[in-house]
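I have a structure here, written as structure tokens, and I will follow up with some questions on it.
The complex appears here without one of its protein chains, the remainder shown in place.
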Amino acid sequence: MSADLAVPDLSVDLAPNNPRELRLANPVIAASGCFGYGQEYAGLIEVSRLGAFVSKGITPEPRSGNAMPRIVETPAGMLNAIGLQNPGIRGFVKKYPRLWEKQRLTAIVNISAETVDDFAMMAAILDEQPGIAGIEVNVSCPNINRGGYCFGWDPEMSADVTRAVRAATTLPVIVKLSPGAEDVVLVAQAVEAAGADAISLINTLVGMAIDVRRRRPVLGNGTGGLSGPAVKPVALRMVYQVAGAVQVPVIGLGGILGVDDLLEFVMAGASAVQVGTGIFVDPQLPIRLIDGLAAWMIKEGVGSLGEIVGAAQPAAVRAARGRAAEGSG
Amino acid sequence: MSADLAVPDLSVDLAPNNPRELRLANPVIAASGCFGYGQEYAGLIEVSRLGAFVSKGITPEPRSGNAMPRIVETPAGMLNAIGLQNPGIRGFVKKYPRLWEKQRLTAIVNISAETVDDFAMMAAILDEQPGIAGIEVNVSCPNINRGGYCFGWDPEMSADVTRAVRAATTLPVIVKLSPGAEDVVLVAQAVEAAGADAISLINTLVGMAIDVRRRRPVLGNGTGGLSGPAVKPVALRMVYQVAGAVQVPVIGLGGILGVDDLLEFVMAGASAVQVGTGIFVDPQLPIRLIDGLAAWMIKEGVGSLGEIVGAAQPAAVRAARGRAAEGSG
Amino acid sequence: MATDTVSPTLPGGSGGSSRLFVGQVESLDPIMGDAMLVSVRVPRTVAQQLRPGRFFEITCRHETTFDPLLRRPFSVYRVDRERGSLVFLIRPFGRGSGWMARRKVGDELDVLGPLGNAYETSPTTRNLVLVAGGVGVAPMVMMADEAAAKGVNVAFLMGAANERGLLPAAELPSSVEYVVATDDGSKGFHGFVTQLARDYVLWADQIMACGPEPMYRSLRDAINPIRLNGRPPVQVSMERGMACGVGACLGCVVETKRGMRTACLDGPVFDLDEVLW
Partner (left out) sequence: MATDTVSPTLPGGSGGSSRLFVGQVESLDPIMGDAMLVSVRVPRTVAQQLRPGRFFEITCRHETTFDPLLRRPFSVYRVDRERGSLVFLIRPFGRGSGWMARRKVGDELDVLGPLGNAYETSPTTRNLVLVAGGVGVAPMVMMADEAAAKGVNVAFLMGAANERGLLPAAELPSSVEYVVATDDGSKGFHGFVTQLARDYVLWADQIMACGPEPMYRSLRDAINPIRLNGRPPVQVSMERGMACGVGACLGCVVETKRGMRTACLDGPVFDLDEVLW
């Protein structure tokens, strides 16, 4: 953007109700599972420029993940069935929190578990760690084969997890919703009531690909999570619905590959966005988005992000969201 | 395909439990809303070669549909919010049944209503008409703004509709499932128990696009139904799940644009497929699929479709589906 | 109105004459600033029966990608009925039109058409006024060629943002009266082309227009005060996002006094007075 123009205010607080705050310099966040532990892309982009990044999903115990193949390309998207390969919460805390603190990164830890107690246990461990700006609670693990029924499909179960995590830590808590829920709005309202500081959506849609030559599913896990531009229309719709029904900040994601995509999510009601698959396609994407958003705001004479959050919502909702967004910088 | 080889058996009966049968010469069906009333593409392809076609959704009363724009392109897909523009059941029966009988077309009528009684009322009217091979019950109208809650999301409500339609007609009844249901398998099992002769899936996913310049939703209706290659992974997964859980024939659709896509659905457990958006992209697609499937079967030495229905399913399921498929030709 | 909403297969509609075929790009020539004239070799039968206003839906991507998915409708700028070739005027403002403008000589195109109805000149018409806005000039040029050849007197009114956006006079038959307007006054009348139309209303037996929808509204407002009970009749081509192009999806409707009509099958050409704005 041209230097002679005032740089607009891109900052946002994603936990306005939490004294610890979750203030980001800009609304662009790298999504969980797509940015490793903040180290892998360090040689390619200035990680410190990101509003924040979310770690790979951490589980109570170490996991070696699913059988290969774990990814397969689909039209304008991809399916993944990584299976939450990670060192487990204890292996994780040994290595990354202090490293992140040293690197001065705004890091959010994505946690995933199969019982409410395990969620709480991990939150308690993270609460004492340095270098962690917030927790993202993954209530949807579509490609983990345990019973298959998903916390995130049920408002009560999602609220239980949120309440337990909320009780276990004073860190900002983001609850990441599953698009598999019958009515994502009910889940959103339930987790808001249960103390979520912010809500992020969407996680992947459960999908499948079949190898016609071998006459069997392509992925080792059978099914996988669909992401990328293909899912953007579904993600936008859900963000639009949820942003119209809750007061806490909403973080939108699903298929963002350019500034226009980011603006669609913001106008749908998102106070910030995450990018996942898009980073694989273009490692520079987060930087392009930050600079492109600033340039667009200057061109359009938009001084702060809050002015356009929910711009595509009905007037009534817009007013409410507008306040929420302004409240969050 | 080369003439010197035996033409494989592509025929299939999609209502093996119904004395009236729903026997198609091949498993390729034009999907509802994408093939009008069987007339619009007559100049471009030999409609009589299709296994069957499904009419635009018919409602109890005439509808003039949603405000424009009604369609918008998305990555590898499209959103539509037509709003069930149609002449209503009475206007419909005046014109098409006799025409179809004259044209010797295998026509399936897609019906859509907002009360169980209206579904039954339309089924009763169609029962007396000539030229109709079957009824497809659309229990999901994602882009009709009436309360928004959808028959197809609830197993009981879907079963009620199925039972009422079943009672009102002896015609083969296909129930078309909504991908919005939390667990599509429960809905499938409920409608099978309620007397559905076959199950088709998926209908469109509810999505949205926002016009960044105008800062408002692109579609006149706000949200729309997502279709095309983008949704194929989700459709395949649902077909795979449903085919593994019911005995009635499953008709798979969602993003089919080529023979490999068709084979993926068949191997996932579909006894037949429908093509919608793909016809807009290539009006010759249904013919390409029929000829391409026959050519593939000859190349692979597959004599009848039943041999590969559910080929990608676990062995146990495969055996069961295999029987069902053979039973249906 | 509601029972009226099923599109009948009209004569001139895509029912009979349209087809799928492969066209081959034979030349590309820049025109009107950033626009491009793309000449495509097509079956002679397609060229021979073609009438101005009808359009073709072209797949604007390589066969190995699914994005952008849908065909793009393009009307015809000029036709060579003997050689069997069509010239499309492409303004590369998006993905499909951009793809078209990037073609190379010899490339093959997946084409569906001709689709839709056409502008209709009545046998009694002596004086014809054509009003073109921007890239909408395409079917107006084809109509000017046809009318001039029949000895009809043609006044061709063209509007553009600036001089660069105007059609070069040499593109029109010499017998045609060519009058231009630019939004910035860089050439011709300083203002909207629809203002120019006023002076021709009483002279004209028929008016035909092609351009963006706002142009039609301003045309209506400019000339209706002068028109006497719907004379002269005005035909306009409605632009709509399209999927099927044959009247099957009902995605491209235009609301008219006689109910919902499809732009692709019943249209794209409508009577100005029939459309509900």
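For the reader, a short list of remarks on this structure follows.
Note that the chains are named A, B and C in the order they appear, and that numbering of residues resets to 1 at the start of each chain.
By definition in this document, a residue touches a chain if its C-beta (ideal position, glycine included) is under 8 Å from a C-beta of that chain, and two chains touch if they have at least 3 such contacts.
Remember, it's a predicted structure, so these values are computed and weren't measured experimentally.
In the whole complex the chain that is left out makes contact with A, B, C. Touching the chain that is not shown, out of A:Val7, A:Ala167 or A:Val281: A:Val281 (per the contact rule at the top).
Remark: the omitted chain is touched by one listed residue; of C:Phe56, C:Trp99, C:Tyr119 or C:Phe270 this is C:Trp99. One of A:Pro60, A:Gly77, A:Gly152 or A:Pro249 touches the chain omitted from the figure, and that residue is A:Gly77. Touching the chain that is not shown, out of A:Asn86, A:Ser158, A:Ser271 or A:Gln313: A:Asn86 (per the contact rule at the top). One chain is missing from the display, and on chain A it is touched by residues 33-37, 39-44, 56, 61-65, 68-73, 75-78, 80, 82, 85-88, 91, 95, 228-229, 257, 277, 279-284.
Mapped onto chain B, the interface with the missing chain covers residues 75-76, 229. Mapped onto chain C, the interface with the missing chain covers residues 61-62, 64-68, 95, 98-99.
Please note the rule applied: only the chains that are shown with their structure count from here on.
A complete topology is adopted by the chain contact network, contact being made between every pair of chains.
Of all the chains shown, the one with its CA centroid nearest the global CA centroid is B. On a Cα centroid basis, the chain most remote from chain C in this structure is A. Chain centres here are Cα means. That of chain A falls 35 Å from that of chain B. Under the contact definition stated at the top, the residues of chain C that touch 2 or more other chains are 66-67. Residue positions 75-76, 229 of chain A each touch two or more of the other chains.
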